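Every protein chain except one is present and positioned as in the full complex.
Chain nomenclature is as follows: A and B, assigned in order of appearance, with residue numbering initiated at 1 for each chain independently.
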Amino acid sequence: MTTSRRKFIKISALGIGGLATVSTAYKMFGGNAYLDAVVKENIANKFKRSATYCEVCFWKCAAWAYSDDEGNIQKIIGNDDDSHCNGRLCPRGTGGVGMYSDDDRLKTPLIRTTIDGEETYREASWEEALDLIASKFKGIKETYGAESIALLKHGSPGSHLEHLFKAMGSDTIAEPAYAQCRGPRETGFGLTFGSWVGSPEPTDIRDTKCLVLIGSHIGENMHNTQVQEMSDAIDNGATIITVDPRFSTAASKSEHWLAIKPATDIALLLSWMHVLIEEGIYNKKYVEKYTSGFEQLKAHVQKYTPEWAYGITTIKPDVIRKTARIMADAAPAAIIHPGRHVTWYGDDSQRERAIAILNGLLGSWGNRGGFYLKEGLKVPDFPCPEYPEPKWGWHEIGEKYPYAEMGNTSEVVNATIGGSDNKYPIKAWMVAGTNLIQTLPQRDKTIEAINTLDFMVVVDTMPMEITGYADVVLPECTYLERYDEIRSAPNRIPSIAVRIPAVKPKYDSKPAWWISKELGERLGLGEYFNYNDFEEVIEWQLQQLGTSLEEMKKLGVKQYPRKSGSLFFEEDKNHTFFTPSGKIEFYSHQLAAKGFDPIPVYTPHPEPPQGFYRLNYGRSPMHTFSRTINNPNLNDLKSENTLWVNPKVARILGLKKNQEVWLKNQDDVVSTFSIKVRVTERVRWDSVYMYHGFGHNNKKLTRAFGKGVSDTDLITKVVVDPIMGGTGLRGNFVSILTENPHKTLAI
Amino acid sequence: MRYAMVIDTLKCVGCSDCVVACQTENNVPIGYCRDWITETVDGSYPNIVMELKSERCNHCDNAPCVRCCPTGASHIVDGGIVLVTPNECIGCGACIESCPYDARFQHPDGYVDKCTFCHHRLENGQLPACVSVCPTKCMYFGDLDNPNSEVSQLLKNRKHKTLAPEAGTNPHVFYLI
């Protein structure tokens, strides 16, 4: 019974009752166009400007939201003083208006119920929904301990709920931005430099002379400052070298595009090291001063000649040599970019180690045009009692992976499957700001885990797939309608930014801080929420930071002078790294101690069998994952993804442009929907490529439903990184079906 | 005064920020747009070149859309900006047929609409919305009559082209190549 209990509820379940019509701005003063212009002028003058920072992705650009008298958000413009955006948002940030205006939004709390033997949702009051959640949480806490309630989160709602969970005594917290995203790079760089790369990446791209992108598709990956600075670098005549099996946008801007065979990057990186050391063109002074393990490295890479790498990567030896020399010439103003979504093939921490070592050889860490020494500002915690000490948490769940540094979503899934028999049993989930169904690989496992749960709450703004599995759905208002914590991200110069509600929450939606507080009070944790409004928290914190809410409403962003010293290493000073040796560790004793390769080695990965193509995926510049596909403004730019197919493959398979096809992967999993073919030279003949985030399967998403294919559908196989538990997603192979497989199934 | 837009194709990443920004700035209804992005790919793997461009009305000097307009709704104002006065426009579509760039469209309210070079912003001393948001800063806007303006300098020093020059319209959106 339990297995079918939480079966995904299709939208037809929910009555049409909740439908509300929003008059879009243009309709409002439609009719006479000449009047439009006049009205527009007047409104333009009457626009109210509210400080915020963007939540369409996690770059958190500070911005101004312009709203009219009617309480409609008209436009969102970057804050000129913000170092995350320099007054220019990316397309998703500009299109953030659609996050607010989307009339498919969640409108009221929903509770799973059975009517006439059919599972459905009914609209509920906040009171009822919160009472229900509190009573369920209480029950689980009493029987299993608060640790058995897991928080899976991403983005701003996370911090409020994290506070609730810690107050409750649970540290069973994870987010997909680690084990499905940047985890391996933090571990790889952490082991080498003793510090994370972190977000925003402290890459001094604007002043670099040579930018090397390993995969990292900046320009499609629209992380704002990275894109802006890459453009500055082009202006400044920097050489860009892009290593990517696909002709990415960045590749088209590059002097050298190294069309590498997928999954062979470590071989290239090793042979670059080989050339630098062999030709003696590495940064000798830097290496001597700051690094340890050089001799071992030298011995290790001796055999990795460009000729050797050529056989593996298909990149010509002279190209490898030439590009290595370009880096050396530019050094230390050279960046081998760590990338961000780096969970590819399971040996990702090692690839990141190789990237880190290469940066070490060039001396780019701590030098202009390389990596700057970032500085952030600590926002003081609003006074509250100490958190109780949990008996176990994310760390214990992921104990298999010694160098994991954050909660691993997939391990939470694993710990949930098996229920009470597990050493660390997980009985309930609270999911906020992450659409696990489209985000985690091996969807069957995620659903299996969900089905074993006693209880699941989802806090979201949209009726995303994940909400269809919840027992209770809580509608959060969008970032434009709420306070959130003060943004304080490390950067060249420390700064803070505030998020002030630009308009009142639409429908019956509420901010996550309010949800946390209400739940906290119901759980007897009121003392942790010693305020009526989160505004008070911000106000208090801002005062501690020597400013005020009033001032910040006017400024949006405030910069603070650096305190940690210079932005780069200084000639005459030494710098101690937070590694055991205090140096950049080319040879990692830490890894050796746990039985891992102390210096990266290349291991071959499976290749697509006959008739299959490697499933490659990446970012659509105008979308963020699955969250914006239904956004009216951004959907207008791109409403479905396409399957990139090399013309050779198209010829062999007889595929035509815009032909609808279905995909079937190595495990016989078939894509839910069809996808249109794009025949393009930009992709290799052994791979196909698509944008991630499309192929939504919830009918409530009226614009996004059934448009394109979800790569996640087909990622049923992962190779787990043994060092930190990252789930390598790029080892899946698909075949292309020209007939609708679902039709044949139905017969 | 002769306004012109200069767009550096070597920097444009095709992100379409310029498209959304125009929509939110100018209340362009969903499903319509005054600017758009094209991608051209040439060559064969792995010897490929790609060009990404943001396109819009070229505010042509020799504007066929203005010439063929029977009511004068399409007209040229100071600075060479081609505008449409909605309540003089009968929606005959002649200007749409006449534009080699297909830069115009019938607004759902009936009149013809297109890029205005954000005339209303220029009047307030602001740059066009698209130019002001572009994350790669690959769009430039200014006065061609002023030899020291950024646009004049860029056109003087960099290789550039216009779209469909054979149409004889003398476009004023330039692409650096």
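Some notes on this structure:
Keep in mind that, in the parts below, a residue touches a chain if its C-beta (ideal position, glycine included) is under 8 Å from a C-beta of that chain, and two chains touch if they have at least 3 such contacts.
Basically, contacts and distances are computed from a predicted model.
The UniProt record for the undisplayed chain lists the protein name "NrfD/PsrC family molybdoenzyme membrane anchor subunit", from the options "TRAP transporter large permease protein", "Tryptophan synthase alpha chain", "NADH dehydrogenase subunit E" or "NrfD/PsrC family molybdoenzyme membrane anchor subunit". Of A:V537, A:L655 or A:V679, it is A:V679 that touches the chain left out of the display. Shown as candidates are B:I81, B:L163 or B:L176; the residue that touches the absent chain is B:L163.
Only one of A:P647, A:G706 or A:P741 touches the chain withheld from this view, namely A:P647.
Across the interface with the omitted chain, subunit B contributes residues 14, 16, 19, 31-33, 35-44, 52, 64, 67-73, 86-94, 96-102, 105-106, 109-111, 163-164, 166-169. Across the interface with the omitted chain, subunit A contributes residues 622, 636-638, 647, 678-681.
Operating definition for what follows: only the chains that are shown with their structure count from here on.
Spacing of subunit A relative to subunit B, judged by their CA centroids, is 34 angstrom.
The touching residues of subunit A, counted against subunit B in their complex, run 24-26, 30-34, 36-37, 40-41, 44, 74-78, 87-91, 94-95, 97, 219-220, 222, 224, 227-228, 230-232, 234-235, 247, 249, 252-253, 257, 259, 621-622, 632-634, 636-638, 646-647, 680-685.
Residues of subunit B that touch subunit A in their complex: 10-11, 13-17, 19-21, 23-25, 27-31, 33, 41, 43-46, 48-50, 52, 85-87, 107-111, 120, 132-138.
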